[in-house]
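A single protein chain has been omitted; all remaining protein chains appear in their positions.
Let's look at subunit A:
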Amino acid sequence: MTTQDLRDDEPEALHELAIELERKARARSIPDVPVGVMSCKDVDVYYGKFRAVTGVNLEFGRNEITALIGPSGCGKSTLLRSLNRMNDLVDGARVDGDVLFMGEDIYRKGVDPIEVRRRIGMVFQKPNPFPKSIYDNIAYGPRVTGMKVDSMDDLVEEALTKAVLWDEVKDKLKQSAFGLSGGQQQRLCIARTIAVKPDVILMDEPCSALDPIATMRIEDLMQELRQDYTIVIVTHNMQQAARVADRTAFFTALADKGTGDRTGVLVEFGRTTQIFEDPRDQRTEDYISGRFG
């Protein structure tokens, strides 16, 4: 039984139970130590002189969903954006330490950030479709990266199908993406990311601008995508992390006594069940139980 079957008409308690069971089942299926596609080794991220995050060591497991949680200003989004060199677009941003993708340091000299972003895609907080047709939104990535494509039509259909959007838009592919609802736009952005066939998908609070129903659909979609992709998601919503993530990393911000600057640090990283049910660090427990943050 899947959560989808229950969601339509069963009482909420049963729905919660189904989610719980699914989560437990998933927790059992992942290895104790993540088999990493990506990892961070002693990563610091700076904006100019300001150190936003420091000393992060993380392993992102293949076909797993890893959630980065923590209070505002703990650097979780900053870290996420350094995983595919999106921070390069910010003046003065700099990364120390190694961010490894399949063993290769993506900040090594000679690495082209454009190639990095092709393999490690990103979905943003606010849906940001291009002001083009639905079709052209999907076809954009394959076109600009010069992918060899037999049939663009098939590729567009495949990406939209994987993002569970095809049935809703198949009759209006030539219409502007701006005519879609917020939730549909976000799924379009996910489809757009899938179309360039990345290995990793980074999601920066992908549901924070969406209503609960659209959020649920994106969460269902993430479970589907997990079969093929490695997903890293930043979320403010702890229930969301508990619902979707296989592993969770909890960050917090430490204030420098001298300057007062707040720097993000990784507090605890483990299976989501462990982080939520049996946190090892007091700060994690305080945050999870709502005592701070």
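Note that a contact is a pair of C-beta atoms (placed from the backbone, for glycine too) under 8 Å apart; a residue touches a chain by one contact, two chains touch by 3 or more; residues count from 1.
Throughout what follows, contacts and distances are computed from a predicted model.
One subunit of the complex is not drawn; among "Phosphate transport system permease protein", "Tryptophan synthase beta chain", "Protein-glutamate O-methyltransferase CheR" or "Anti-sigma factor antagonist", its UniProt record names it "Phosphate transport system permease protein". Taking the complete complex into account, A:Glu115 is the one of A:Asp42, A:Asp96, A:Glu115 or A:Asp153 that touches the chain left out.
Checked against the hidden chain, the listed residues A:Val196, A:Ala214, A:Ala241 or A:Ile288 yield one contact partner: A:Val196. Checked against the hidden chain, the listed residues A:Thr145, A:Ser208 or A:Asn237 yield one contact partner: A:Thr145. For the chain left out of this panel, the touching residue among A:Ser39, A:Asn84 or A:Thr215 is A:Asn84. Considering the full assembly, A:Asn128 is the residue among A:Ser29, A:Asn128 or A:Thr259 that touches the omitted chain. On the side of subunit A, the interface with the absent chain consists of residues 84, 86, 89, 91, 114-115, 117-118, 121-122, 124, 126, 128-132, 140-141, 144-145, 178, 189, 192-193, 196, using the contact rule stated above.
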